[in-house]
Structure formats: C-alpha cells, structure tokens
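The structure under discussion is supplied below as structure tokens; questions concerning it will follow.
Removed from the display is one protein chain of the complex; every other protein chain stays in position.
And then chain A:
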Amino acid sequence: MLSPKIIALEEGWNNEIKAKAIDVLEDMLNTGLDKNKPRLFDPKEYVQTYTTCYNMCTQRSPYNWSEQLYQRHGETICDYLSKTVLPALKQKSGNALLTELTVRWSNHKIMNKWMRLFFMYLDRYYVKHHSLPTLDVAGLKHFKTLVYNEVKKDVVNAMIALIDAERDQALIDRALVKNTVELLEAMGMGSLDAYVTDFEDQLLASTKEYYARKSQEWVESDDAPAYLAKAEVALEAEAARVAHYLNGASEPKLLRVCEHEILELRETVLLEKEGSGCRALLANDRKADLARMYRLFGRVPNTPTHGLPPMAALVRAHIEQMGNDIIDRREARLSEGAKDSNQDPAFVKELLALHDKYLAVVSEQFGGNALFQKALKEAFVEFANRDVGKHTNAELMSSFCDRILKSGGEKLGDEDVEAFLEKTVQLFSYLTDKDLFAEIYRNQLAKRLLNQRSASDDAERLMIGKLKLRCGSQFTGKMEGMLNDLAIGHDHQADFESYVKADSSRSTGKLDFSVQVLTTGYWPTFASIDAHLPPEIVQCTKVFKDYYDEKNSKRRVTWMWSLGNASVKAFFGKKAYDLQVATLQAIVLLTFNPVDGASQTLTYAQVAERVNLPDEHLKRVLHSLACGKYKVLAKTPMSSRVALTDSFAVNTKFSCPMRKIRVPMASLDESHNPKRVEEDRTVAIEAAVVRIMKARKALSHQSLLAEVLSQLAFFRPNPKVIKRRIEALIDREYLERDPEVANAYRYLA
C-alpha cells in the first residue's frame, strides 16, 4: 500500500509549481497570448498544480508549507512585476506608455487570476486563519506598489494630453484612455480613491486651465450668442467624454468646473455685452439665442450675481423700458395736443400686446421659470401704474372694456372678445389701485345696462367672472348685483302686469307702464329729481307703489326720473310719429300739449316752473328737442344753444320720412366719484387695523403697518395715511399706545 508521499518544499516548488505553472504562465505572458487558446491551462494541467499546492498545504507539520507558499506567491508576483513589467514600462512614454500599460495590466490580471487559482487552497484556510490579504488582493497590491505608483504620474500626464488633444478636435484612441481609467478604478481597491487622487484631481485642474484659456479667446473674438453656442458645444462634448471613457462620478465635477470657467466667470461680461448681450437679444427677438442663454445660465447656481437672477433682472429692465416707452409716447401725444379723453384704445392695445409678447417669451424661451415670471410682473407693476394725462390707466383700461362690451363699440367675434377681456384682466392685475378700476368699471357697467347698450349679457358675466376669479367675490359683488337686478326685472314686470289685470281699480290708464327696480347699493348713486309729472304717469306710479308695498313691506322705493325711456305718440298735423325719448324728455313734451285747444308758447322759465327740473337737466332736454337733428320743438330765437331767455313751442312744421324716431339726448357726464373711493379706502384701512389688533392684541408700529399693507388687496396706501387712521382709532379708543413698549399699540376690548 502506498502512503502519500511527503512533498518537500523546494522539490514541490521548483519541480511542480514553478516549472509547470508559473514559468509557463510567465512565458505565455511574455510572448503574447495566443488568441486561439481560450484557456491558458487546460483542466488537467491546472488540477495537477492545484493538487500539488493542496498537498503541500495539508501535510502535517513540519511539512506544512502554507506559509512558505503564501510568501512565494507574493514574491513571484513581485519579482515578475519589478523585473519584467516595470522596466518595460519605463522605456516608454506618452501614448506608447499607455498602450504598454494596458497590455501589462491585462497581463497582470491574468497572472493574478491564475496565481490565485493555483494557490487557491491558501485562500480557504491559511489566509483566513492568519487574517492576511487574499491572494487576489495581495497580487493587486503588489501591482499597485511596484508598478502603478511608479508610473502613475507619467501615465496621468499622457492621459490628460490626450484629452486636451481631443478637446482641440483631434481624434484620439479612446479605448486607450478607457482602459487606463479602468486600471485606475481597480487601483482603488474597492473605492475610487486612486482614480480621484491620482487622476481626477489633475484632470479637473487641467480642465479648468484649459477652459479659462479658451473662454478668454472666445470672449475676445465672439459676440454673446456665438460664445454661448460654443459653450454649449463644449459642455456637451465634456459630458460625452465622461460617458465614453471616464468614470461616471467625474461627470458632475467635470461639468461644474467647465460651467464655472465658461459660464459663471464670464456671465456678467456676456449678459452685458454691448450689442449682443441679454437686452440686445431681447430687443431683437433672438429667440433661439435667448433660449440658449437661459439653458446655459440655468446650469449655474443662483446667486444675486450669477445664474439666472442677473438675467432676470435684465429682462425686467428691458420690459420696463419697453413699457415706459409706451407711456412716454402717450405723454408726448397728449402734450402735442391730442385729446385727453378717458379712452385710448390704441394705448391699451399696445400694453396688451407687450404683455402678450413677453408672456410668450417667458413661457417659451425661459421655460416658464418663476424668476422670469416675477421679472415680468415686477416690470409691469412699475409702469402700469404710471398715469399720464387727466385719466388714470385704470380708467383707460375700464373704458377699453366698455368699448368691447358696448353695442356699437368695437366689432369683434366672441373669441376675440374673450381674448381681449382676458388679457385686460391680466393687465389689470398689475394695477395697485384696483379699487379705483372697480369703481369706474361699475359706473360704466351701470351706464351700459341702463341705456341698454350692453352688447351681450354673457360677455358681461364673463368679464365679471374673470375679475371675480382674480380678486374674489367681494370685489365683484355690486356688479353681479346689477346684472341680477335686470335679470329678475322681467319676472317682476310680468308679476306687476298680472297684478294690474287682476283688479280694474288698479289701472295704468292708457299707458304701457313698466318698471325696473334697482337695488340701492349695487348701483351708482344717481341724482334724485323731484319732477312734476303728468297726471297719467303719477297714476301709474301710485299703482306700482301699492303693488310693491304689498310685496315688500320693509322697502322704500325712490323714483329716478333721470333714467328710463318713454315712447311718445306725437301728432304733427295729420302725421303721427312715435318718438323714442328719455322719460325727462317725455315729461317736457307733454307740457306742450294744447290747453283748451290752443297751442302753447312757453318761456324757459315757464317750462321750468311746470316740470320742476333743475337747469342742468332742463337745458339738456330742451336742447335735444329743439336744437338736435329732430326739431320737434321750435325755439325762439333759433340758435344752437339754449338760453334762459328762450321760448319754445311745438314745431308745427316738423316732418320726417320715418315714423318711429329716436330723439337722443346728451347724457350727464356721470363719471365715477373719486371721493367714494377715498371713503371706501378709509373704511377698509380702519377695518383692517381693528381686525389685526383684535387678533394680535399687541403689535409694534412697523408690524402693524406691514400687516395692514399685506391685507389690503385692492390698493396700496401710503404709510402716512395708515398712521392717520391709527390715530383716529386711538381717538375713538379702539386701540391705545402701549404704555410699556415704545412704538407699539394695544387692542382695547
């Protein structure tokens, strides 16, 4: 029986392991690997070596050669590296060095692999028992110490040279770099330390220097858009570079360096470049260039001087300039003699167009970025509140809407109407005195509604809806109330008519009488006129009053004779006409009915006495009847103005081919009452102060001011105005000055 033979160390090593495995291996590596041979050692050969090692490691002591084998494993590798590999590398430089290194590294991996396989048994027990590095790791470490550390400086320089060359548009062997990168990664032994410290840091430094130089060239030779185009190309190239042959972790750092040099440090110069900077691009509608500028500077972190904020500031300045130009042009027109009326549709349209344009720019070129939206808004707030001439921009905007919503105003299709209204509401949102706009709009709406000049109820509601969306229902309450009054007017009228029919004592005589009830508070205040009415009308009012009192016991009705229409049947000779007139006109006409068969001539004073109208109304009425297109009254003397000394009579010679005639009358210019706005503001400020103090109990002066300003949505009062209101409230003992804290107030319950 054969007992296993003890293998002596040298014998086993030299005869078996070295000769049959290591030498073979080294030889194969030195002469170049045969590509046709997939495995360097076939299984039989391998097993033999493995077994030898195994045996040598499992022999009983003192023949257990684990320690020695482990040592010799290391020594073999070190030997090979220092005697063969390193000298070969040292001979080369530049790309040749890289190429050689690639080969040598590849070889080492193979060597390491096989050495591990041969001595694998050591890994199982010996290594673990003695807490030593595994064979694989040990081999790697040897490579790092003996080869890598010696050549890394030259290697990295060569790599960077290649990269720089590629930046300058040369074609390089990317695989070469990639392989070297892979080596660097491996040298980290689980971390990227080697890659970062030995290569990446230097790469970043050289990149920085490269682009510092390049960007300087570009800045000197190119205008801003051209520079940015080059910059964009460079950044994309760098990103691609990382993807192709660098470690992914380098990408953010590399790009940051590039962005810093190319964009961040040059930003101010580029933005402000004469003729091609941000404002020039805006002025010339260079959309693509603007978009690129936005994209690129968006990559730079935002600070007040870098990134997007300075660009937004320039955008704001530009829009402000454009807006102020529009206002300046209006101012010039006015000073050159243009009529300073409450309408300037061309001006409003210009503002709307400006807004449209830059809304699009912000959304398309600047990706809807919040900074730019803010810039647009702030710019508009700056000039939209710049009023020139007698009429505020608020009024001009309101009149613009009036034109659109009025029948006989601007002729527009439904979509256009909505578009204009929507845009006007957007523009409106920049006004500080929104309450002024509301007051004016309300007055104009009332006029439209009462004179039946509103083109479309739907359009009115649409506009009010938009205002409501933006400002809340409190803002539009009165406007909606007005529309509702009219909407339910029809039902009320039907109700009234059935009331009249129900009882013969309730008669409106020969008159077709209809009443529109207006809720006070929603409508502007109209002058109440105590006219002397013809008995027929008086009768009707009595009947209606009875009807209304029955329905609503707690309400009081006041008749507004300055509003309302009448249809008067007039006989001139044989011809009969239907005169469509205002109620006041009707009253005056009826006083000219013949008395006892005789026609009357009345002086102004007599007319005034009979109808009891104030001069401002009476003059208008008589003018419309005697001096207008349809002279139903004859005035003595004939002239175009009504004087207090004139006399009037029915114009017997009156004739007209039409039967139904509308006799218009100049309406009193009932423009909005600025006092009303002031009063409302006083109330609003005081209410806000009390509300805030009630909630907070004690507050400093500055804080109270700030709170009040933030609560007032529709106008922006001067701090002094607020202070005045605070004093008034102190006087009325709603609050007191805090006796213990200076500059503070306390709520008095």
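By our rule, a residue touches a chain if its C-beta (ideal position, glycine included) is under 8 Å from a C-beta of that chain, and two chains touch if they have at least 3 such contacts; residues count from 1.
The rule we apply is simple: contacts and distances are computed from a predicted model.
Novice: Leaving aside the chains you can see, what is the UniProt protein name of the one that's missing? Options: "Defective in cullin neddylation protein", "Cardiotrophin-1 isoform X4", "Calcineurin B homologous protein 3" or "Protein YIPF".
Specialist: Of "Defective in cullin neddylation protein", "Cardiotrophin-1 isoform X4", "Calcineurin B homologous protein 3" or "Protein YIPF", the absent chain's UniProt record names it "Defective in cullin neddylation protein".
Novice: So one chain is hidden, and I want to know which residue out of A:442, A:466 or A:701 touches that hidden chain in the complete assembly.
Specialist: Considering all chains, including the one not shown, the answer is A:701.
Novice: Need a quick check: the contact residues on chain A for the chain that isn't drawn.
Specialist: 701-702, 720, 723-724, 727, 730-731, 737, 742-744
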